[in-house]
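Removed from the display is one protein chain of the complex; every other protein chain stays in position.
Presenting chain A:
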Amino acid sequence: MKRFTELIAQLEMSNKTNDKIAALVSYFSEANDLDKPYVIAMFPGKKPRRPVSTALIKEWAIELSELPPWLFAESYHSVGDLSETIALILPPPAKTTDLPLHQWINALGDLNGKDDESKKNFITNAWNSLDMQERFIFNKLISGNFRIGVSNKMLVNALAKQSHTESNKIMHSIMGKWKPDEISYQELIEGAHVDTDRSWPYPFCLAYALDSQPESLGDVKDWQAEWKWDGIRGQIVKRGGELFIWSRGEELVTDQFPELHFLAHELEDGTVLDGEILSVKEGKVQSFSVLQQRLNRKTISKGQLETAPIAFFCYDILEQQGIDQRGKTLAIRRKALLEIIKNIKTEGTVVLSPVVEVSSWEDLALLRADSRLNNSEGLMLKKLDSLYHSGRKRGDWWKWKINPYTVDTVMIYAQKGSGRRANFYTDYTFAVRDGEQLITIAKAYSGLTDQEIKEVDAFVKKNAIEKFGPVRTVKPELVFEIAFEGIAESKRHKAGLALRFPRIARWRKDKKATEINTLEDLRQLLNSTL
């Protein structure tokens, strides 16, 4: 626990990615081996069941601190985090303990099903044995809600560096199903479990935005053009009679899309498909906002199944008859994919994402201009002899998006509106990432529904950091896609460029602030539109 507490302190002590990775590397070199899988499980948000309710935790903390409940509430209001408030407010510990992290986590897990009195004894005894920092972490462990600014990617990079292993192998390994009490750190690093685990997906192959004229890519015949769909990138895994659907956010979303469950019977074992989950009605792809009604829900109502039915548009095949296909060329994979889709008996739900057939780049450009007509964002250009890479790699796959341009940003300032909206924060300033910093790129007033405005308003009131007159600095957490008509150089703006007619295209609740665009992305765009 002490070494882990030290890690958290180190992670908090720097804003720089390299420092954080260095802290993680030294942690994974020095910590108790049994603790390590638990720490890895913590970051990708593998939430254990919460053993004690927040209400009870709060009640016991108030009792121990001998403070009136209103004063506890005031303190919580000032701190903004319950785990931290409790850690700060309790009397100093009377004992110390060196119990390792994994034993704490297991002991918390064992509390499930016990009576409140034994839970109380355990928790209050723990509080009395841990210092302020350790208590904070202990409280976070109870809540199962540990978010400390380390992305999966950062964790994977640190593990790769520490163990001298390829990062995609580690990504593979930690993405799958495993339990920290059943696997050793070494096994996890080596991916010993992934052969026996049926669900594991492959890392997605991602594309960069095209930053030059397509003619520079050479002969159009060497390329396969597809629509760039605006849905949820997904991977369908069928192994051992079971079906798994993974989203690009490395989340298992199988239960959210019952329309696809028939694949469990119709796909051969050892098949993995890459594609896009889209809302499709009468053969027509719907806009993302229709699909959005279906996302992140625990249960799907009949009404939702009718108003936002989904389909899977297949891009690629990654595994066939249990054999990894990623080392074959796109041309070969596409043929195999065709065969597989042909053999699916249920029609209309799982289809090939069509290839856009053209004989010249000019023809393709013309078709691209109409992309919005079929609710796509433009085109994808994939080299016919390209292999299926892990992650983002330049050269073989390109996104060739159409206007309006869009950029994923994070909200950093908010201001109240006027008139009808005088009581709500409706005017927002958005930023993109520039190295370690956030840099403002646009201000926008419109584009959200009243319901969404209320939600954002509540967030701003809860997460305001600083006041500058009527403006509030807010925690950079909410991601919005900003649409705009053009981009130009600007000396007046800190970013060095300005967006024309920026407006909120949509609230990307599915994205985290770590996933927003960078200033460099916009500069590239600027160069490609000159």
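In the analysis below, a residue touches a chain if its C-beta (ideal position, glycine included) is under 8 Å from a C-beta of that chain, and two chains touch if they have at least 3 such contacts; residues count from 1.
To be clear about the criterion, contacts and distances are computed from a predicted model.
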One chain isn't displayed here; going by UniProt, is it "Putative mRNA 3-end processing factor", "Molybdenum transport ATP-binding protein ModC", "LacI family transcriptional regulator" or "ABC transporter permease"?
"Putative mRNA 3-end processing factor"
For the chain not shown, which residue from A:Glu59, A:Asp81, A:Asp211 or A:Asp510 touches it across the whole complex?
A:Asp81
Selected from A:Glu12, A:Glu30, A:Glu63 or A:Asp450 as touching the chain missing from the view
A:Glu12
Where chain A meets the left-out chain, the residues are 12-15, 65, 67-68, 70-71, 74-75, 78-81, 84-85, 88-89, 92, 465-466
